[in-house]
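Every protein chain of the complex appears in place save one, which is left out.
Letters A, B and C mark the chains as written, and numbering starts fresh at 1 in each.
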Amino acid sequence: MTRTPRLHIPHPPARPGDTPDFSYVDISPAGAVPRPDVTTRLRDIERSLAFEMVRVLDEEHAAVGPWDPHLDHHDLQVGLRYMLLTRLFDERMHRMQRQGKISFYMKSLGEEAVSVAAAQALEPGDMLFPSYRNQGLHFARGRNPVDLMCQLLSNTRDMCKGRQMPVMYHWVRGNIFSISGNLTTQYPQAVGWAMASAIKGEEDIAAAWIGEGSSAEADFHHAMTFASVYMAPVVLNIVNNQWAISTFQGFAGGERRPFAARGPGYGIPGVRVDGNDFLAVYAVTRWAAERARQGAGPTLIEHVTYRADAHSTSDDPSRYRPRDEWKAWPLGDPLERLKAYMIREHAWSEAQHEALAAELGAQLDESWEEACGFGTMTDGPTLDRNELFEDVFKDVLPHLIRQRDQFRDLED
Amino acid sequence: MTRTPRLHIPHPPARPGDTPDFSYVDISPAGAVPRPDVTTRLRDIERSLAFEMVRVLDEEHAAVGPWDPHLDHHDLQVGLRYMLLTRLFDERMHRMQRQGKISFYMKSLGEEAVSVAAAQALEPGDMLFPSYRNQGLHFARGRNPVDLMCQLLSNTRDMCKGRQMPVMYHWVRGNIFSISGNLTTQYPQAVGWAMASAIKGEEDIAAAWIGEGSSAEADFHHAMTFASVYMAPVVLNIVNNQWAISTFQGFAGGERRPFAARGPGYGIPGVRVDGNDFLAVYAVTRWAAERARQGAGPTLIEHVTYRADAHSTSDDPSRYRPRDEWKAWPLGDPLERLKAYMIREHAWSEAQHEALAAELGAQLDESWEEACGFGTMTDGPTLDRNELFEDVFKDVLPHLIRQRDQFRDLED
Amino acid sequence: MARMTMIQALNSAMDIMLDRDPDVVILGEDVGYFGGVFRATEGLQRKYGEHRVIDAPIAEGGIIGAAIGMGVNGLRPISEIQFADYIYPGFDQIVSELAKLRYRTGGEFFAPVTIRTPCGGGIRGGQTHSQSPEGVFTHVCGLKIIMPSNPYDAKGLLISAIEDDDPVLFFEPKRIYNGPFDGDPDKPAMPWSQHPKGEVPEGYYSLPIGLAEVVREGEDLTVLCYGTMVHVCEAAAKLAEVEAEIVDIRTMIPLDVDTIRQSVEKTGRCVIVHEATRFSGFGAELSATVQEECFYSLEAPIERVTGWDTPYPHAFEWDYFPGQKRVAAAMVKVMEAG
Partner (left out) sequence: MARMTMIQALNSAMDIMLDRDPDVVILGEDVGYFGGVFRATEGLQRKYGEHRVIDAPIAEGGIIGAAIGMGVNGLRPISEIQFADYIYPGFDQIVSELAKLRYRTGGEFFAPVTIRTPCGGGIRGGQTHSQSPEGVFTHVCGLKIIMPSNPYDAKGLLISAIEDDDPVLFFEPKRIYNGPFDGDPDKPAMPWSQHPKGEVPEGYYSLPIGLAEVVREGEDLTVLCYGTMVHVCEAAAKLAEVEAEIVDIRTMIPLDVDTIRQSVEKTGRCVIVHEATRFSGFGAELSATVQEECFYSLEAPIERVTGWDTPYPHAFEWDYFPGQKRVAAAMVKVMEAG
């Protein structure tokens, strides 16, 4: 064949065996990006916010610059607690999957700040539309780990009644929406929710999260367009953890522009933030939420972070990226960074940290025990199988009653 | 109800009865926008190209500035001829629809430059993916009006074999793709076509057109993402004619940003051009095509123009906008502007213009006569009804053979 | 009682629901200021404001997606899809989200969205303004699906759809917006004012979702049909000179199996008619159901009369449309069989 193809194909900087290389990640010094007033005209701020990187924690673990949210010790401790809880929960549930106790799991290792700081920066009445890697939102809103474990076990207390795969949680009382297997569908839904809030004249806003890979889906565009046209009070988050299963962020367009830069094209401010900097994520979310609540419209936030572990328990990342990539990730570990800052601020100590880890570990042990009491994959109480036919509609319609009867007859 | 809604709803500047108001349209002076080299980095040019407006023809009908393509008299005369042909064709076919001779029609009045100049700027081997308001592409590529008329009549020479509504033309030999009733679907197809060209190492590029309203569809995002990721050699055009049936461009996001500004968010240069300035459209298209052919990737072009007539023969714009809005349109009439420039350049005269109008009028009369010879809605030869069952698949599959037999039996 | 066209009846239903329930909103392309390309929402924005009757970007996926979010936040959105042919960009939001939200959340979240969309051909709309895609949606679990055949049903069923807490797809056969078209394009159009079902109460009323209606009783054979085809079948029965029992299905999900069974058990013969294409159309489900329910009563094979298995061809519209002649031929065939 004499063809000389000239189609550009994106290449990640490193493949298995190569030395990790994150030189492509543009990193601003902490404190370098100005913090505009929430009412500033987009034109005047778009370049800096979308292309630079909002960072608060510097290399010495000090908080610097205009985005420092000046959180008090209590808030910091709460943040650290839930980040640690998220991490420990992930660790254990991953182990449970490996032991065959649950069928599937997805960790958020290395991305804990993205969820926990955001949830803390938002109000309890704000509605959250997560992806499958935002378990931190649940913890930060005070969810009992038992609830999530029951979902993972599809047991009698599973809020999904056994109908969803593990990790597809929701929480009505906590204002956390259901996770769909279909990527990005929650994005326009969040915008619609926010539109309804504005129509009703309510104060609550919506926030949604997708991965950078998911930003290629149609619903990203739907959400951005509707949010822009109606100035919907919504915070739209893209979690750029560099990978979408086996493809790196270049396959979603990240080779050319930060994902935050998509915002300004729609007339929506885009803010690029160090997703591993708890304080920065908090501050940026707060800023976006304030804009939304004041009627200034939506904000797009790109959280620059790294998916430290496999995509899911079905994945093996050593097939497509260097094993030690995370170690080379220039933005470090969000948990360690917050902890170091707190220790420096005398808001925390190693001893406290150890105690907290022990406390949370014990809590998770107990939680698991408790959750298993509501049924496991092999033992204990099981969901009523007749539930299979419920909730397709509000009422069980005649054809489903017939099918349920048929099912029961067969069971007998 | 005590609700105080705070959802932003876009408002056009004028409704029926109001005085037209186009103060929202940012217009740069002719010649004001620099013309960067096609290899210039996007960062350095995005602001000016996407927010200013590339214009060549000034108020005195002189061609000024770096974008002047310096077309010779012949090229100018060809351009004027096809713009006039497009306009006269539209006029007549609209009349034919009113007389019941064809069932439906869509005019491109006021937007002729967008199609004709672009087609002239591209190479014959480039593949064009039009919308329903780009008939000028056909004329500029030398299509016989008879062919289009036969499609409008669904007669025995209809290239669609009677299967498509009027105006849904295509032209295999002329490299003009089929028009779909579904908006924006041609956009990712054009990108895929361009990708294939690059894969095969060929020089041909693709170009596609949608309306500004259609840019809200998912396929806009698909096209932009794929074009950006693979640096596809494609020119993506948005014809911002201010209206999408009854909704003004604000309902597609135009209140905040020029549509050209969508480009840079994807790492694609966006160029905003005076769509009623033949020379500017030519120059910008040429620039974009050169980029694509050199492997520098896609370009998004926003053509700022005005839909001077109804959306289609089924529409009545006096219900939603001032009757005289077109008269107030600040960018004038593309045909008149090119003509004035040519007269000034001694490339044209009123007498020549009249002669041309007469010639084209006569040609169209003859064409119509000829087209009707291949069948009209009421008289003459008709398409073979058995054709109904052809081309669903390459071969008529067994179930369609059976249905055709059934059909024939019933006819007897 | 007033006389209303189908468009007026639909408009009246939405008017009443906007008035009764502040949570009802309308979202769609050209539905606001302009009142919709078929005028179904005419005057409603003026009356209820721009925050209740909302012009939308041209993005069906966004229209459905946003409506789901609105529904979750307590509103009761009516989404208009301008033509049923353009519902596909919203397909994922309908099928993966709207239809499954209640189930996947164990009943804890739901979105009471009604999707209205004009369907069907006979208006020279070609392949992208003529489709009847209801069959595709009937295979999706979690949607209620309605297609009325007259103004009275249209209003009563649309009000029920809006009030329903389940998502409802409401297909409107646009060929009969202005009159009960009987399949003969050469006959002068009959207006709804001359049809008994054009008599429509001005105020609120609702009709239960899930009941078919026997619009004409007969002993010879049962005809299962809906939408425009109800009127075509009535005319065809006269043409064929058979005593057809014509059942207007009205709601596909839930399907009124009892009415169907009773009729076919009585007549022993069955013709199924729809405008959509034949292969895997809703007629297949009807045929399978009749066969399962009435096997021992059937005296002749069930016949399906449908659009051919091709896209809707502009110029061949009346060759494509399952008109009186084809329906009548099927009736005769079924009567002669067995």
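Please note the rule applied: a contact is a pair of C-beta atoms (placed from the backbone, for glycine too) under 8 Å apart; a residue touches a chain by one contact, two chains touch by 3 or more.
From a predicted model like this one, the values you see are computed outputs, not experimental measurements.
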Of A:Leu7, A:Ala32 or A:Ala357, which sits in contact with the chain we cannot see? A:Leu7
From the list B:Trp67, B:Phe139, B:Tyr187 or B:Trp209, pick the residue that touches the absent chain. B:Tyr187
On chain A, what residues meet the omitted chain? 1, 3, 5, 7, 9-10, 15, 103-104, 154, 158, 160, 162-165, 168, 180-183, 213-214, 216-219, 244-247, 251-253, 314, 319-320, 383, 385, 387-389, 392, 399-400, 403, 407, 410
Applying the definition given at the start, please give the residues of chain B touching the unseen chain. 127, 158-161, 163-164, 168, 170, 172, 177-178, 180-182, 185, 187-197, 199-200, 206, 218-219, 221-223, 225-226, 229, 390-394, 397-399
Extract the touching residues of chain C with respect to the undisplayed chain. 85, 88-89, 91-92, 95-96, 100, 103-104, 127-128, 135-136, 138-142, 253, 276-277, 279-285, 287-288, 291-292, 295-296, 298, 300-304, 309-311
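Note that only the chains that are shown with their structure count from here on.
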Chain whose mean Cα position lies farthest from chain B: A
Can you check how far apart chain A and chain C are, centre to centre, with Cα atoms defining each centre and the answer in Å? 41
Suppose each chain is reduced to the average of its Cα coordinates; what separation in Å results between chain B and chain C? 36
Rounded to the nearest Å, the gap separating the Cα centres of chain A and chain B is 42
Could you list the positions in chain A whose residues touch two or more of the other chains? 195, 199-200, 218-219, 221-222, 225, 229
In chain C, residues with contacts to at least two other chains: 51, 56-57, 59, 61-62, 89
